[in-house]
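The complex appears here without one of its protein chains, the remainder shown in place.
Chain lettering (A and B) follows the sequence in which the chains are written, and residue indices restart at 1 in each chain.
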Amino acid sequence: MNIDPELVPAEGAVSGPSAPRRREWVQTLVEAWGLRRTKVGTVMFALLLLIALFGRFVAPYTPTEFVGRPFSDPSTAYWLGTDFLGRDVLTRVLYGGLSVFVLGISATVIGTVFGVSLGLVAGYARRVVDEAIMRVLDVVLAFPSVVLAMLFVSILGPRLWLIVLMVGVSHMPRIARVTRAATVEVVARDFVRAAAAVGVPRRKILLYEVLPNISSPLLVEFGLRLTYSIIMIAALSFIGFGMQPPAADWGLMINENRIAIITQPWVVLAPVLMIGALTISANLIADGLSRAMVGIDRDTAQA
Amino acid sequence: MPPLLKILFMRLGLGVLTLLLVSVVVFAATQALPGDAAKAILGKDSADTERYEALRKQLRLDRPLVEQYASWLGGVVRGDLGKSLVGAGANVTDLIGKRVVNSAILVLFAALVSIPISILLGSLSAIWRDSKFDNVVNIANLSLASLPEFVIGIIMVLVFATAVFKWLPSVSNVNSLMPLSGQMTLFVLPVITLALAVVPYVSRMLRASTVEVLESEYVMMARLKGVSEPRVLWHHALPNAIVPTIQVIAINIAWLAGGIVTVEYLFTFPGVGAGLVDAVANRDMPVVQALVLLMAAIYVLLNLMADIVTILISPRLRTGLR
Partner (left out) sequence: MSGARSDIVLTVEDLRVVLDPSGIEIDDGVSFVIHEGEVLGLVGESASGKTTAATSLLAYQRRGAKMAGGRIEIAGTDILSLSRPELRKVRGGLISYVPQDASASLNPALRIGDQLMEILNEHSFGSSHAERQARLVEMMDEVLLPSDRAFMRRYPHQLSGGQQQRVVIAMAMANRPKIIVLDEPTTALDVTTQAHVLETVRHLTSSYGVSALYVTHDLAVVSCLVDRIAIMYAGRLVEIGPRADLFTGAYHPYTRRLLAAIPDIHAVRPPRGIPGSAPRPGSRVAGCAFTPRCDCRIDKCATEFPPYTGPDADHQVCCWRWEEVGQGLPVIEGEELVFPTTRAEEPCRTVDTVVVDVREVTAFYQRKEVLHEVTTTLCEHRCLALVGESGSGKTTLARCIAGLHQFKIEGAIEFNGKTLARETRGRTSAERQAIQYIFQSPYSSLNPRKTIRQLLAQPIDIFFDLDRDGTEERMVRVLEQVALDTSLLSRYPEQLSGGERQRVAIARALVAEPSVLICDEVTSWLDVSVQAAIIELLVHLQSETGVSMLFVTHNLALIRSIAQEVAVMQDGRIVEHGVVDAVLDDPQAEYTRLLLGDTPTIPADCRI
């Protein structure tokens, strides 16, 4: 009743009276694609992914080969100059993206799977279980961004599985909160009660009644968390706790060549621009998705 | 107001509980994991059983876990954070004291710069919704929010310290022995970097809540009462829009306390962030424990304060508690 029915377009006019209604997240994707920012973000992201995947096949050297004097200026031999050990910067840029993608995406998947599961259970169970889950997640939330990962790295050393796990874990609280908030809203609707009333088991209610109704906020959250995963993985490499030398990695490259920022800025600038473009493109997609989701909500939020 | 007091005490209790759990996590991560801390510290030297046993003793690793935790926590409460394992083995409290002051100044400046700007940008872009101004602010916010803070920092350095202009120092090695006033230029780039990382979050949140409030029925009612537009905005809309933003501001200041890790490292600024990087690299467990606990405590405390402020400034919560 809060929405003025007169301002809501004709029912059925949105998708046509007989048009089959797609799954929520598919619809969000389709609507997001209609926005320019999503297209720009996706194209950028795809381009960077191609570079990360196939760049190594066109690289002029191998990433660990010493090809010239340290910090050589750009020339026809090495287009972006050489780094602090005399390795080809272009080659290392072409090699250095894969780790960022692989680690970032894995961390996001881990965080999403655990966060969504916890959020669903907390939002549906309420009371004691809810309180317990959310309190524990509050504890995780208290460790700022990369600090949680650093804490565990300090004792276990900079291992990749640990970095991925910790970045995923640090996403958990926020993903769980978003999931829980959306779940609580859906569970409050009568169709969930109706399903419980005919005896549908809890697991099926969560999977078939609740989850399909919260898939778009989760999709948006996934996009957003992917951006932050990449930021955190790059940051960890930058402070020396991510990928370890002599690996080629954009974050690590900035760290290694930091001292030359005054004299040879492009050695640092190249990986900085790659990371910046990657996070901006991921965030453009996330923002497009979230705009599309708000649009969908407006059409269906009649109750 | 007993109900109000009761809820405040409950929040306080929850805060203390969270802090306790945080301390358990910190302790567990550094001292109770299967990977023995002494082994981790000594690395290859752990074959030297004599040094290994000595270190275990110093870290109290030979005692039962509960006892280790109790004595560690007891020390923390008394302000005794143990001795550093690096160099001369100074008291951790002394070691991090100056760093805490430096970082506090940095965070304070960053907050003072970013919060007014965020409020201004957020409310104006909500008021001029869908205008050119709104779009520009939106794109700028989106880009800044996407960039890791060290990337922003490097760009700042490239622009203001090295490649383009050479106005400001690229390294901020603040010296605590010299008066602060003479070293202000050292703060400029780190502060701007942190502020640029915070502004997008707070201003986007404020924009969203202002937009929602401007669509509310009481704002429509105020307009239909003939209330002037500036009064509608400043008197009717903003007080309501700011409430949900307080929480976000608190979280972001707390985030500053953590976000300083990469920024301080980049500028080699002698604060807790750079200190943590060093401590982790050197496996200086007592310092790691102290700094991580400190950062988490700041988050919990700021959140608690935001909770209390929210309750105090929103009439519905203040008077509606039962």
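Simple rule for what comes next: contacts are C-beta pairs under 8 Å (C-beta built on N, C-alpha and C of every residue); 3 or more make two chains touch, one makes a residue touch a chain.
None of the values given here were measured: they were computed from a predicted structure.
Contact between subunit A and the absent chain runs through residues 1-2, 4-15, 17-18, 20-21, 23-24, 189-191, 193-200, 209, 212-213, 299-300, 302-303. Within the entire complex, the positions of subunit B that touch the omitted partner chain are 215-218, 220-229, 231, 235-236, 239-240, 314-316, 319-320.
Keep in mind that, in the parts below, only the chains that are shown with their structure count from here on.
Inter-chain centre distance (subunit A to subunit B, centres taken as mean C-alpha positions): 22 Å. Within the complex formed with subunit A, the subunit B residues making contact are 14, 17-18, 21-22, 25-26, 29-30, 33, 35, 37, 40, 142-143, 145-151, 154-155, 157-158, 161-163, 170, 254-255, 257-259, 261-262, 265-266, 276-277, 279-281, 283, 285, 288, 292, 295-296, 299-300. Residues 37, 135-136, 138-139, 141-147, 150-157, 227, 231, 234-235, 238-241, 254, 258, 261-262, 265, 268-269, 272, 275-276, 279-280, 282-284, 287 of subunit A touch subunit B in their complex.
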